[in-house]
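Comments concern the structure below.
Only one protein chain is missing from this complex, and each of the others stays in its spot.
A, B and C label the chains in the order they appear, each numbered from 1.
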Amino acid sequence: MLRVNNIDVYYGEVQALWEVSLQVSEGEYVALLGANGAGKTTTLNTISGLLRPKKGNIEFLGQDLSHVPAYKTAEMGIAHVPEARRLFPEMTVEENLIMGSLPKRAKEKRKESMDWIFTLFPRLKERRHQEAGTLSGGEQQMLAIGRGLMLRPKLLMLDEPSLGLAPFLVDEVFKIIKKINEEGITILLVEQNVMHALNSCTKAYILESGRITLQGRGKDLLSNEHVREAYLGI
Amino acid sequence: MSYFEVKNLVKRFGGLVAVNNISFSVEKGEIFGLIGPNGSGKTTIFNCINRYYSPTGGKIYFKGKRIDKLPTYEICRLGIGRTFQVVKPLRRMTALENVMSGAFLKTSDVAKARDRALEVLDFCGLFRYRHFPAKGLTIADKKRLEIARALATEPELLLLDEVAAGLNPRETEAAMEIIQKIRSSGVTILIVEHVMKVIMGISDRIMAINFGKEIARGTPQEIVNNEEVIKAYLGESYAQGK
Amino acid sequence: MLKKFWFLSIIIVIAIILPLIVQSSYYRHIFILILIWGALGVAWNLLGGYTGQVSFGHAAFFGVGAYGAGLLAFHLHISPWWGMIVGPVAAVIVSIPIGLICFRLRGPYFALAMLAVGEICRLVFTQWVSLTNGAMGILTLTTFSSKLPYYYIGLAILSFSVYTVYRLMNSRAGYYFVSIREDQDAAESLGIPTTKYKMYSLIPSAFFSGLAGAFYMNYMNYIEPSVVFSLPDVSIMIILVVILGGVATLWGPVVGAIIFVVLSELLRSSLGPAHLLVFGVIVCLVIMYMPNGIMGEVDRIKKLLQRKGARIGSEIT
Partner (left out) sequence: MSLFWQTLICGLLLGGVYALIAIGMTLIMGVMKIINLAHGALVMIGMYITYVCFHYWGIDPYIAIFISMPALFFLGCLIQKYSINVLIGKESILPENQVLLTVGIMLVLTETMRLIFGSDYKSVHTSYTGTSFFIGDVSVSIPMAISFVIAMVFTYALHIFLTKTDIGRSIRATAQDKEAAILMGVNTNKITIVTFGLGSALAAAGGTLLVPIYYLFPDIGHAFVAKSFIITILGGMGSTMGALFGGLTLGIAESFGATYISMELKDVVGFVIFIIVLLFLPGGFKSLTKR
């Protein structure tokens, strides 16, 4: 479904990614792991078109994304839930959700999608007329995921959904992601929280300093000593 | 009283408590590390120390003097230098001019400042880039430039904020070397770092925080084996599995 | 270094003998306008270009300088030439509270606050009729019948301002000014008291703006608030002069003044009423395609020709 082929990405003159490749198949739950600054967010931003690779290319559903402007990737069915949530703080919960369903295909199902999201996250229904900026961290994360789902995406990319959440909320977020995946939505997850991610994903890639250093099934990587090393440096 | 001391530091942003009652002290000549997952409040502590932010509560002492009400530049004049996690090079100035801007703290003479800056650039391995505009440097060199600029102010206490983030292994090694060299020159160091290899390798003592609160404190060995720390970094189940 | 010395010497010689060769009083008038705009540009460039504190209200200092000279003659019947001292000093005195208030703001907010300061000055000088004679302005007598003395006084003022800026920019203060422009937070954390140094940049800037204003009064022998405090014709034009020539370069404002005055005169004589329109179009094109001005582009072209990107040398001036 998604193929990232040997991309090199630069910020100005500074290289951030070196020949990164990854594949995500229909219905999969893929995790992209790595320490802070390893290039995970850069990878996602390149997929959704916010950054352009200097070398290599990205294909989505067989179509080359090289010349597709960033705003069109949403139309093609890629929902990107960005790092730090990036909600529209002065819009209500409902308006934020509506913003997630601008492309035509999603707009037709707007009402239906919203009901679905309110069953997934009952908290959001209670707060539907509240401004997003006034929500708690956990609620904001749920709203961010909900906003992504409003697109009725084929691929849902989540950037550090556990960031800044208390442990019990982290558990909940991962349960919901699993559930979304079980409903047939393909997931590409970026995480620092290795254990949670490896436990639930089907396939994982480990990024270190802008390069993919390990890949494999989640369960296999769990026992790999290198993972621990990459994180704790022991 | 300790050389440098933070007492009951609190920083709130609206309803969010970013730093929640943190206390620690640093002794002269040591390297003290601060670790914690993303968003745990480490950089906020730094920003409170050099008063980039005003702390909501608590006190900070340096050499017996209370500094938490002083303006940023005054704190630097007292001998506390810092680097920024998100590098702030003076973009259109050359590397040399960047470092000279720091060196002018101790002298108003241009020639002396230039000599001092060249010395520091050499120390940090940036000598050959001295005439490059700062905006054109690689991220690794920009991080070094941050250190060089802070060093040029001849600090007694240096706050290093994630100097290794985004560097490749070779660059990380080089950064560690520089930090060790700085310490041998007699500068006390307070370091925030995400790359564990760095902080474990060079710190004398480490404090780990999560959600703005202290979760552990001790030598690198103690920290690595601390259950709370492993939990914070790798997740609940990992800690139980080990 | 030697090349630079010769270049500078030649320019000085040309500047000195030029009005002796060109006898036309119209051309001499143009030269004097260039000198006034040059001095204003150099003054603005110190604060706006080097220190990065873009001011939309420099007319305040120009106008206060001009009125400093004019009011001496108007009320006390003293020669307005004494205003060459009183004017700039008055501008500096006015600049201190303005700076202390407005430097609490950053970026566009500062620019706007300065705009408001300029407009407040214009309105106050227009309305305070008992002091300023209001919109009727102030008229004095001509001192010299020839333009020659004015030219040399103007040249002296411009040289003085360029030299002062040159000295400042090659001292600690200069490095601090540019540091503040490039990143105020980084500057603070390097121990630079940024507000203090912004004041150090504002005060000479106000001084030379006031000096230019006082000279303008003496040269034109007539001022009124809507002219010397004008937002579009003074405050904004100064910025355009600097942009045309080259922001944050020593000679940029002078080059800008030459282009600005010559261009305006050429357009005025050739296009008549449309000259301001064409001027506006040129301004837009310059900002869009040459945002760092002529001198900025010259540097870039030089660099391209030399192909020695690495060896730029430490020249912040």
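Throughout what follows, a contact is a pair of C-beta atoms (placed from the backbone, for glycine too) under 8 Å apart; a residue touches a chain by one contact, two chains touch by 3 or more.
A quick note: this is a predicted structure, and the numbers were derived from the prediction, not measured.
Asks: Which displayed chains make contact with the chain that has been left out?
Replies: Over the full assembly, the chain not pictured touches A, C.
Asks: Touch as defined at the start, partner being the missing chain; which of C:112, C:139 or C:199 qualifies?
Replies: For the chain that is not drawn, the touching residue is C:112.
Asks: Tell me which of C:18, C:93 or C:231 is the one touching the absent chain.
Replies: C:231
Asks: For the chain that's not shown, point to the residue among C:120, C:199, C:263 or C:298 touching it.
Replies: C:120
Asks: Please identify, in ascending order, the residues of chain C that touch the omitted chain?
Replies: The missing chain touches chain C at positions 48-49, 52, 54, 101, 104-105, 107-109, 111-113, 115-117, 119-120, 123-124, 126-127, 181, 231-232, 236, 239-240, 243, 247-248, 273-274, 276-277, 279-281, 283-284, 287-288, 291-292, 296.
Asks: Please give every residue of chain A in contact with the chain that is not shown.
Replies: Counting over the whole complex, chain A touches the hidden chain at residues 48, 50, 69-75, 79-80, 82, 86-91, 95, 98-100, 102-103, 107, 147, 151.
The rule is simple: only the chains that are shown with their structure count from here on.
Asks: Which chain has its Cα centroid closest to the overall Cα centroid?
Replies: B
Asks: How many Å are there between the centre of chain A and the centre of chain C, using C-alpha atoms for each centre?
Replies: Spacing between the chain centres: roughly 53 Å.
Asks: For the complex, give me every residue of chain A touching chain B.
Replies: Checking each residue of chain A against chain B gives 11-14, 16, 35-37, 137, 160, 163-164, 166-167, 170-171, 192-196, 199, 209-210, 228, 231-234.
Asks: Which residues of chain B touch chain A in their complex?
Replies: 16, 37-39, 135-136, 138-139, 162, 165-169, 194-198, 200-201, 211, 224, 230-231, 233-238
Asks: Along chain B, where are the residues that touch chain C in the complex?
Replies: Residues in contact with chain C: 50, 52, 71-74, 76-77, 81-82, 84, 88-94, 96-97, 100-102, 104-105, 108, 110, 113-114, 131-133, 149-150, 153.
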